[in-house]
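So that we are looking at the same thing, I have put the structure below in structure tokens.
What follows is part of the complex, with its chains left where they were.
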Amino acid sequence: METKIKIERELRPWQRKMNEVIFGAETPAGKWFDIILLIIILISVIGVMLESVPGIREDWGELLHTGEWVLTIIFSLEYIARLLCVKRPILYIFSFYGVIDLLSVLPTYLGLFFVGTGPLRVLRCVRLLRLFRILKLHQFVEDSERLMRALKSSRTKITVFLFTVLMLVVILGTIMYLVEDHQSGFTSIPRSIYWAIVTLTTVGYGDIAPSTPLGQFIASIVMILGYAIIAVPTGIVTNELMNDKNNIVSNRACPNCSKDDHDEDADFCKHCGHQL
Amino acid sequence: METKIKIERELRPWQRKMNEVIFGAETPAGKWFDIILLIIILISVIGVMLESVPGIREDWGELLHTGEWVLTIIFSLEYIARLLCVKRPILYIFSFYGVIDLLSVLPTYLGLFFVGTGPLRVLRCVRLLRLFRILKLHQFVEDSERLMRALKSSRTKITVFLFTVLMLVVILGTIMYLVEDHQSGFTSIPRSIYWAIVTLTTVGYGDIAPSTPLGQFIASIVMILGYAIIAVPTGIVTNELMNDKNNIVSNRACPNCSKDDHDEDADFCKHCGHQL
């Protein structure tokens, strides 16, 4: 019985109220909670970034260190508050955002007990992921979902595309390894594949670049190929976005002539004039 | 009473005439005024640019300096003329183009009274923004508006996309800062984020490039990601342009409710059911 209560418990009024503020965004208090949390997260992430800059770390290290502890304590209190007001605390702890929330504070505390966990402190940047939970505003959610739906329904097409790109890149990289002078950077097949990716995606660092005429000729083909095949994912996503729009538009049939290609804002059937 | 006149005054015939020439583009005189102003602005901007080239400044500095003063006086006279012939001079002064017009001449005059305002003189390049006012030709305005409308209606979708890109770039930059050798340029998180932006957008300067195999592997993922997700804004804008076109195509107003957003194949008004 006790275990069951621990897993799913009845919320008392103050817990329900707290839950509404912390997890919801419908009430004014909930909105303000989200906005303040958003600002604190942004400040803390900027702090982590600045701390990694050697010059700033030396001059402002003390301030950043203090600020970091203040923010960590705020986040810890927030974590405890979340634990207090959810129905199933254990479910929350092991949920995606629960883990993220814990990872947001853990690295700072670890620095107290263990030496050499300094590099791990940049992990506090995962705090940024918490923004996704906050930004659940109406229009954003709807449009994100539309984009996600378009990307999801073009999943296999994009996989086919990515797989073809990967094959191409391995084969082109191997050819370049055979053809090119190893002095100009093509020292191994993985490195040549890395070059092929840099070139096909039109990034073009220039740290590895072909130096022989034959290598430059093959590189030219890779570039034009990369320039042309970018059209494929673009076509796929555009296509899906258009399809999705059509699906949304046409989900009401006319009760008279049962045609269903009406716009979202239509009140009357455009074919027979019957009220929808 | 006097203040009111200052804010909104009756224009005398010569002022009305002048207003037509300076602000309008319908009369032949107004068109010629715009074309001449356009040429003068282009000359003055090219002058500012050339002055910044060390070699040219030494050889032609005298001529550029004289030309600059001539153009500044022309722009000053134009500014005064604009002030003279508008209904509400104060409204004009604080309008977007009023401020731009003032900023076009101010840096040159400031150079007379203050020493060390030299670098500010390049601010005269804001003159270029004045071209936007001039280029209000019929076809251009219509097409610009169509593009702006498409971009506006895809505003939230593009914001979602940009926000996701920013998150991605911060997270990828932090990972690279942890993974990569600090010798090859990844000296701080902000610099690593800068690298992530350079790579994800397929710009690829090569000033910072990964040198370790693991770093190059992650970089490859970033590149392919950047190569693939460019499809998303493209799909969004194409989608909106197509939607907008559909709205424009159906320019038949309903004889009953006079709404005009019907599809091309509609036989009845979708708002009131009246036959089209």
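Note that the chains take the letters A and B in the order they are written out, and that residue 1 is the start of every chain.
Rule of thumb we're sticking to: contacts are C-beta pairs under 8 Å (C-beta built on N, C-alpha and C of every residue); 3 or more make two chains touch, one makes a residue touch a chain.
Everything numeric here is computed off the predicted structure, so don't read it as measured data.
Asks: Copy number of the whole complex, given 2 identical chains are placed, is what?
Replies: Copy number for the complete assembly, per this file: 4.
Please note the rule applied: only the chains that are shown with their structure count from here on.
Asks: Please give the residue numbers of chain B that touch chain A in the complex, ascending.
Replies: 156-157, 159-161, 163, 167, 170-171, 174, 177-178, 187-191, 193, 199, 202-206, 209, 213, 216-217, 219-220, 223-224, 226-228, 230-232, 234-236, 238-239, 242-243, 261-263, 265-275
Asks: So in the complex, the part of chain A that touches chain B is made up of which residues?
Replies: 45, 48-50, 52-54, 119, 122, 125, 128-129, 131-132, 135, 139-140, 143-144, 146-147, 150-151, 158, 161-162, 165, 190-191, 193-194, 197-198, 200-207, 226, 230, 233-234, 236-238, 240-242, 245, 262-263, 265-275
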